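One protein chain is absent from this view; the other protein chains keep their places.
By written order: A, B and C. Residues from 1 in each chain.
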Amino acid sequence: MATRPIHEGLFTKPDDPRGAALLAGRCGACGRHHFPAAETCPYCSAETGSVEAVGATGRIFLHTVVQTAPPGYTGPVPYGFGLVDLPEGLRVVTRLAAADLDALESGLRVRLEIAPLCTDEEGNEILSWAYRPDDGAA
Amino acid sequence: MATRPIHEGLFTKPDDPRGAALLAGRCGACGRHHFPAAETCPYCSAETGSVEAVGATGRIFLHTVVQTAPPGYTGPVPYGFGLVDLPEGLRVVTRLAAADLDALESGLRVRLEIAPLCTDEEGNEILSWAYRPDDGAA
Amino acid sequence: MSARPVYVAGVGIHPFGRFPDLDVTRLGMSAVRAALAEAQVERGGFQAAFCGTVYTGVAAGHKVLTALGLSGVPIVNVEAGCASGGAALSLGAAQVASGQRDTVLVFGMEKMPRGIIRSSFFPPWCEQAGLSPAPAYFALRARRLMQESGVTRSHLARVSVKNHRNGVDNPFAMYRKPCTEEEVLGAKMVCDPLTLFMLCSPNEGAAAVVLSAAPGPIGPPVRVLAATVRSHLPGSALGEHTPMSGLIGEDPPSPTELAAKEAFETASLGPRDLDFVEVQDTDSGREILSIEELGLCARGGGGAFVEEGVGERGGKLPVNPSGGLLSKGEPLGASALGQIVELAWQLRGAAEKRQVDGARTALAHTVGRGANASVAILQRG
Partner (left out) sequence: MSARPVYVAGVGIHPFGRFPDLDVTRLGMSAVRAALAEAQVERGGFQAAFCGTVYTGVAAGHKVLTALGLSGVPIVNVEAGCASGGAALSLGAAQVASGQRDTVLVFGMEKMPRGIIRSSFFPPWCEQAGLSPAPAYFALRARRLMQESGVTRSHLARVSVKNHRNGVDNPFAMYRKPCTEEEVLGAKMVCDPLTLFMLCSPNEGAAAVVLSAAPGPIGPPVRVLAATVRSHLPGSALGEHTPMSGLIGEDPPSPTELAAKEAFETASLGPRDLDFVEVQDTDSGREILSIEELGLCARGGGGAFVEEGVGERGGKLPVNPSGGLLSKGEPLGASALGQIVELAWQLRGAAEKRQVDGARTALAHTVGRGANASVAILQRG
């Protein structure tokens, strides 16, 4: 029983000194961020980019609640879903975790959480990310 | 364990007084045959057709031998495959059955055979058709 | 380019719904046969065919024309998500306008499984991470309208009530029962604020259009003034193409805005010249967003548009008098051409109980994966 990320290169590993963060691409030409990181900048087509750790915290821009598991998803339902604005100038599509999904609202401060979402056929724990209302502790 | 045809409307049933035959469409406008029978004539687009029993016998136009089962096919391999010219003026794509597949040749007289090809998940026998070298008996 | 006029010489439709006994080829055959009959066109009477479809598989359009004995011409299958039919129309219309062909057959069809569309769009990890459900993206857009356009839950429900009421009179629609605002709001919540009655069903159906440089035999003549398709620009995380990120505060023009601008310019018309519209209403919020993006009201004016009943049958600018996708359901490759069929009948004055009085100019609009949007403007005369 191992633990593995849902996909390589999306977020920092548990022992990363930068802490929990998303791994965004940053274009060497236009300076804009994109997520997930890609070799080619989706804004200006430049291929000189770097990867930066972003989004330890953010604020909810828009949210909803998914009531039924979509095809391929085996995590818990219902679950929160939305767009979170990151301080680095980036807006990301993300799952939203909360003890009370009804408490989600636009503008709410949230914190990145990297945690097991489900298990695969071999019983491995699959790590994914979500944003959760920030209780102020850090 | 029942017996069922591989598809409806392709060939006569075992108790059909017309004997073993393919069920071809015949156009009411241009008079041409097509197989399998369809509501619309593929030659002239007319929709006034009838179904006729054809091809109790025929002659091989072209043939080959399939060595490996293609996807979806669970009958015996190798098996003969080819085009048979029917006396009604029609040429059909068909499986060719023979004790000796090497004996197949163009011009050879063949006879229609409707026989079990495989079984489905529930164990039902699936009837399909083939042409087999005609030994002269009838 | 001095373009020739492009006429809709004939249209045909297979009802949208569920037809377990008919394969997708049969659906397509039915619509094509009807359109060719209206246009009085047979084999030899059209020089190219375009077939819009998403999930039908290889040689989809070829199978239809083969079965009808109508093959031989160039046949091309066209895919642009839910705008596939619109893309096919734009290609066909351009070939007639440029003089490359005199008559072109454009058709579309689809046979979707029940439930949430399992799109081949997302990589498996996105599905596993819970980031793929289309209704969730629709819900975010609806919520944004609630924040920025004065749209209320009641408005969202009223769009659904309107379209279902319109669909009652459409014999080609899947749902033909009226519903009340209370029923819409009380239906199962799919993704807040969208309830089950605010979302369209992917289903089955086909539609076909014969385009020609000359008017068809059934009058009055109807012309295609413009047929455009455009894809998204980078920058927004809330476009139909659902990238995983975008930039805060940067909202580039959407595919719909790009396609509409090009269509209005080509047609030398503006939103005020329209007598009615058929727009993408995959969900109630999408209809309101479509209205804003097409310039049928001011940005941010979506709530007021619904409140004032502008889009009601008998309103100043009827929206989806056919019942829209909410009552017809959405057979992806066919839906855009189903709109064109409706436009042609309305502009001929032949839409029976659905008729928009005196309709002379109308617009059709779809949005789909890619992201794509298609816009067509048709006019009588």
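Quick notes
Here, a contact is a pair of C-beta atoms (placed from the backbone, for glycine too) under 8 Å apart; a residue touches a chain by one contact, two chains touch by 3 or more.
On a predicted model such as this, the values are computed, not experimentally measured, just so you know.
In the complete assembly, the contact with the undisplayed chain comes from C:L233, out of C:A34, C:L156, C:L194 or C:L233. The chain not displayed touches subunit C at residues 1, 23, 54-55, 57-60, 62-63, 65-66, 69, 71-81, 87, 90-91, 94-95, 98-100, 119-121, 123, 228-234, 241, 243, 258, 369-372. Listed by residue number, the positions of subunit A touching the unshown chain are 38, 40-45. Residues 6-7, 24, 32-36, 42-43, 61-75, 79, 81-83, 85, 89-95, 106, 117-118, 126, 128 of subunit B touch the missing chain (whole complex, contact as defined above).
As a working rule, only the chains that are shown with their structure count from here on.
Our note on geometry: subunit B versus subunit C, Cα centroid distance of 44 Å, whole angstroms. The centroid of the Cα atoms in subunit A and the matching centroid in subunit C are 34 Å apart. Separation between the centroids of subunit A and subunit B, computed from CA atoms only, is 58 Å. Multi-chain contact residues of subunit A (touching two or more other chains) are absent. Residues of subunit C in contact with two or more other chains: none.
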